[in-house]
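Only one protein chain is missing; all other protein chains are in place.
When the chains are written out, they are named A and B in that same order, and each has its own residue count from 1.
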Amino acid sequence: MTSLKSTVLGLFAGTTMLAGAALADGHAKLSGDLVIFSDMSNPAPRAVMEGMVARFGEMHPDLNVELTVIDREAYKTQIRNFLTADAPDVANWYAANRMRPYVDAGLFEDVSDIWEGTLSDELASTKGAMTLDGKQWGVPYTYYQWGVYYRKDIYEELGLTEPTNFDEMKSNCQALIDSGRKCFTLGSKFLWTTAGWFDYLNMRTNGYDFHAALTGGEIPWTDDRVKATFANWKELLDMGAFIDDHTAYSWQESLPFVVNGDAAAILMGNFAVAPLREAGLDDTKLDFYQFPAINADVALAEDAPTDTFHIPANASNKDAARAFLKFVVSAENQTMINAGDALGQLPVNSKSSVDDDKFLKEGFEMLSSNSPGGVAQFFDRDAPAEMAKVAMEGFQEFMVKPDNLDRILSKLERARARIYR
Amino acid sequence: MFPTPLEKRPAAAKTIYQAVLPLALIAWLLPLLAVAVFSIKPGADFTNANYWGVPSSFNFVENYGQVFFNSDMPRYLLNSFMITIPTVIGAVALSAMTGFALGIYRFKANIWIFFMFVAGNFVPFQILMVPVRDLTLDMGLYNTKLGLVLFHVAFQTGFCTLFMRNFIRALPYELIEAARVEGISEIRIFWYVVLPLMKPALAALSVLIFTFIWNDYFWAVVLTQGPESQPVTAGITAFNSQFRAMYHLMSAGSLVAALPPVAMFFLMQKHFIAGLTLGAVK
Partner (left out) sequence: MSDVIADRSFWHRNQQTLAPWLFLTPAILFFVFYVIYPVFQSFNLSLYEWDGLGTKEYVGLRNYEDLYWEWVDRDAFYTSLKNNVIWLFLYLAAIPAGLFIALFLNQTVTGIRLYKSLFFFPFVISQVVVGLVFTWFYDPAFGFLNIFLGWFGAGPINMLGDERYVTYGVILAGLWPQTAYCMILYLTGLNAVDPEQIEAGRLDGAKGWRMLWHVVLPQLKPATFIAFVVTIIGALRSFDLISVMTSGGPFGSSRVLAYYMFEVALSEYGFRMGYGAAIAVVLFAIMMVFIAYFLFSMYREEKR
């Protein structure tokens, strides 16, 4: 958990590119301290966050901005403490149901006022994810597509093409297995990676509305449609599509299998591109395809998790915090922080431009024109935290012991009865 | 002596024993030796799957330099010291007094108070987790070193009292009687008569508590959250996520984190063992 307290007092004077944004900010004279807690702890996001804070500080020379970067995993447990104990003025979090406990407990500030006017149009695509009980509780700063990142060179070597339906996906996979490789790498030590698989198989089998109803607790886990999802999953398991021992690895630790060519692909968010490139896979070797259709009658829907900024209800400098949130979502800043050499993800502001990066363009294209069913956040953001935990443990168990399915589902069903009561 | 000393056995036995000893030690410390070797390997060895072979180059300076100058490790180490040392002083001071009170005076509640401390010490400390966290939050001490120190002092007092009281019980009681006859006040008896006699116990306990607190992970996770107050045991996990899958740096970091109690042990070995084995020998 490395941290940085950058006291930015006009230290970065000299950059001119942001003069416009400063003016757009309404000349508000901000002073005092602005304390920001961030979970952007991986190297690239961290640099982005530091740069963003520096630029904001430069615009408001009387404001003393303090940034603390906390390890992303640790942050998830610590947020509860600092929201109640010593709240910062701005904090990172996630959209949708993941906000629910803090909204219900009155720990997030209602920032609907920021959304009034043009911003609602500019951020239309993520407004729904930021809305609970008819109000907005924060602003998004980035989102990213999920999909299959695969070894183009291996596919070419075996004469395979990107699959457009589940049968092709399976026949591709069989060809890979016959060549002595695994189809997919996976690190399920941290359980959420299995939820990516469940989400896609479920949304392709039953559609987006079913996903929303299931995570909303409206559908029993013992429903036949849920079982159909698992039946599709089991086909892949029975083929031996996944690497062995995935329970022992984190997602980062599972990447070498793709890099070494022992596995041909990974189902992951776009953040996997950076480490894969770093490990030596250039664009001739790495490519992307949308998770193919399973049930042709079901409209395609995607997972595109949104990461967010919030103002804790106990914050002390809410004026400055609001200014910072507006700054974060401004079109220029969005273009800048989501660029290929920065976060390498998608800007949330429709007036921003998407970077010329191959994967970003493909992802943006996919989400804006080829996801008619809807855009989901992610299983553990759409479902309540407790349900997500129990369910993802079930997914992991299923991947190791598919025969336990009935037992697993009845366990999940019991949890559903308790959690949504 | 048991088993039969080697001197009384055939000479060959002694030779075999002396040959087996270092081998046994290496086997026993194998996991640790592996980490030591990891910590001086260049990162490239791990990408090339040279996990267990000879390091392709000797990167001691680079790796440990990274740990000390390019991470929060020094800060975590400093935090650990700033948590551990006050705790040792606090717990030892408090328990010297309780040990004296419970070891010297005979009064009705004596044994029950003693049992309270002992029982409290053996309580599964997880049962304290939620209330102590709330308590610390309410006092505004969450994520401060002070909050952690206060709790540690209180909790360790249980074990230290057990230790001190048993030690004082073994002191010659006549000394105190003699002092009382002289008309010396009880407080002065504690300060001038008993405390000097307790020096070995104080030393043993200090070393022991130092190790316990330094190695604490659970409370560090429950009561602190950031590099400004977390000790090194909790910091190492953050360190590891910063350098994920960079085994050479993770190894170096782990060894650095483990070093202070190890140094303490080697310097104060006698006291350390005396502390641990309290009650094991009658």
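Note that in this section a residue touches a chain if its C-beta (ideal position, glycine included) is under 8 Å from a C-beta of that chain, and two chains touch if they have at least 3 such contacts.
Just so it is clear, the structure is predicted and the values come from calculations on it, not from any experiment.
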So which of B:L78, B:I111, B:A178 or B:L197 would be touching the chain we can't see?
B:I111
Residue among A:L132, A:V148 or A:L191 touching the omitted chain
A:L191
Absent-chain interface residues of chain B come out as 1-3, 5-7, 14, 17-18, 21, 24-25, 28-32, 34-35, 38, 49, 51-52, 94-95, 97-98, 100-102, 104-105, 107, 110-111, 113, 115-120, 122-133, 135, 150-151, 153-155, 157-158, 161, 185-187, 190, 211, 214-215, 217-218, 221-222, 233, 236-237, 240, 247, 250, 254-255, 257-258, 261-262, 264-266, 269, 273, 276-282
For the chain that got dropped from the picture, name the residues of chain A it touches.
73, 76-77, 80, 83-84, 101-102, 104-105, 107, 188-191, 244-249, 256, 380, 385-386, 388-389, 393-394, 396-397, 400, 411, 414, 418
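The definition used in the following text is that only the chains that are shown with their structure count from here on.
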Between chain B and chain A, distance of the C-alpha-averaged centres to the nearest whole Å:
41
In the complex of these two chains, what residues of chain B are touching chain A?
47, 71-72, 133, 137, 140, 142-143, 225-228, 230, 235, 237-238, 241-242, 244-245
Quick check: in the complex, which residue numbers of chain A touch chain B?
1-3, 41, 68, 70-74, 78, 81-82, 84-86, 250, 252-253, 279
